[in-house]
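Every protein chain but one is kept in place in this view of the complex.
Labels run A and B following the written order; every chain starts at residue 1.
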């Protein structure tokens, strides 16, 4: 629920204003003046609220929603209940994202340096940045304009953070350069020492990690995810890539632009991903592999070899998804057939 | 080992007092006056200590234990060594839990506000609560009676924590309402922004998350686990549900009451679990699913469809466990048969 306790009161908009913000088209122009004072799910929304139908699993909820207005695909209009002002768009979820920006415009970062934060005198903090309580900023760190450094965050010596980036509570950054507009979520660890040991006679000699993590613009690193720094090269995450929670990105990994990496994925050392790669949750990639542009990898896949671009893979070891479906069908059949026999 | 350095000295109890506390029955009433000064494993316990046998894998250790007293099922009494006072019960592990409460009664929380904690003047902290060093409590947060907020914890603006809850070192809470008697363990992240993006032309537009996390009473969230807040609705965890370490609970997930979710499980967005669901370690559930009451899901299962209540499932994709066992047997046979041929 959009609780004003946490997010403030939404701006009041009309259906017409939402249409303007989102590019959606009102089915009934007489609804354009209808006021809307917030956003809620199909099940929860009341006559004063906007909802949306994107995933058709929620069609039943749509049919009985009490929402005052709803973003919906043209094809689903016939299923709508009476009384809901319909705004049609090819991409209801995208339109919702835009509408939310209208209801909850991002507040500008209020510059501040909390008295309990420790900022090394040699750090260069843009005067427009905000540093919350208990944050620690090391020597020679650079923090750009309008950055927001959360409570108890640690920014180690020399780290560079581009403008308009946010680092949330309890995260820590070391040996890294971070672009503009990034979000490093709670407890994420960027620039930790990679898992590199040279083993002889059962003894593991730590390999010093003198590389960095280089993060582009508009990158997100999810809560409690870890991104190790390179050994002698860099670990790289390209502009526009988004990484979910509890993801492990090992040393020397290079990730392209615009990738989407879901929760609990693990990418072992030195593996390289192209641009716009999408990886489902809990998938794992071995080290030293190459994954082509626009590869889509199903959740829980296990990748042991290079993957050609523009294909969808699944399974462990990962294969083209059609092949994986046949594998699954075969295994499933084995489970059923023996059932018949027994 | 129960080290007084960490847990203080246990109270001294007699076998009879342990019987009273646990409901277990002494096999030999002459042992009731025997003093017991602590608890240890079957292998480590000496004549002054209590141990227990629940998992019969440890029967060999039981046969030679030097423990002064032991909680045990009636059926295992014949295996006992001489000299150990036997306390029989149908549930030795449950009895151990009760005995531990006798040996180590929970100390009342000593009210305090550490001078290095930062507490916003608008926060409402019950005078009986304890706030440790370096904790940061944001504006309008509410912390109930007898709460214990650990060192370097961050409680963001508006967060509500019910009475007798504990938040351990380094955890962070935002946009959430937490019930009574909860434990949020070290480094857990509750209320982080969900992984929601609307993608167009390869660009990922962040969807503002204006929902909350609503947590019932007596809930546990394990160390370094993550619970994202809802997009426009809420992420919900029902009363009495316990969540292990490194678990990912995505935005809009709804979990019922009394569930048990083991380590490294991942639950994708908007999936709904009934009551008393049990999920084994490293299992993964796709988004927008419904899992019925009392479902048991084996470790490492991968769930892609709805699951009917009151059944045990395993495998990826998850199927009823008898079917999965046949699948495994078939795959195992393939590995062996070819071995014979080769």
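Rule of thumb we're sticking to: a contact is a pair of C-beta atoms (placed from the backbone, for glycine too) under 8 Å apart; a residue touches a chain by one contact, two chains touch by 3 or more.
Just so we're clear, the structure is a prediction, and the values are computed from it rather than from any experiment.
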- prompt: Which residue from A:90, A:205 or A:308 sits in contact with the chain not drawn here?
  reply: A:205
- prompt: Which residue among A:57, A:124 or A:288 touches the omitted chain?
  reply: A:288
- prompt: Among A:22, A:224 or A:239, which one is in touch with the chain left out?
  reply: A:224
- prompt: In the complete complex, which positions of chain B touch the hidden chain?
  reply: 1-3, 5-7, 10, 39-41, 43-44, 51, 55, 57, 91, 93-94, 96-98, 100-101, 103-104, 106, 114, 116, 132-134, 150-152, 168-170, 183, 185-187, 220, 222-224, 240, 242, 244-246, 258, 260, 262-264, 275-276, 281-282, 299-300, 328, 331-332, 334-336, 338-339
- prompt: In the full complex, which residues of chain A touch the absent chain?
  reply: 116, 118, 134, 136, 138, 140, 152, 154, 156-158, 170-172, 174-175, 187, 189, 192-193, 195, 197-200, 202-208, 210-212, 224-226, 228, 230, 232-234, 246, 248, 250, 264, 266, 268, 282, 284, 286, 288, 302, 316-317, 319, 322-324, 326-327, 329-331
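Keep this in mind: only the chains that are shown with their structure count from here on.
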Task: Please compute the C-alpha centroid of chain A, do the same for chain B, then give the distance between them in whole Å.
output: 27
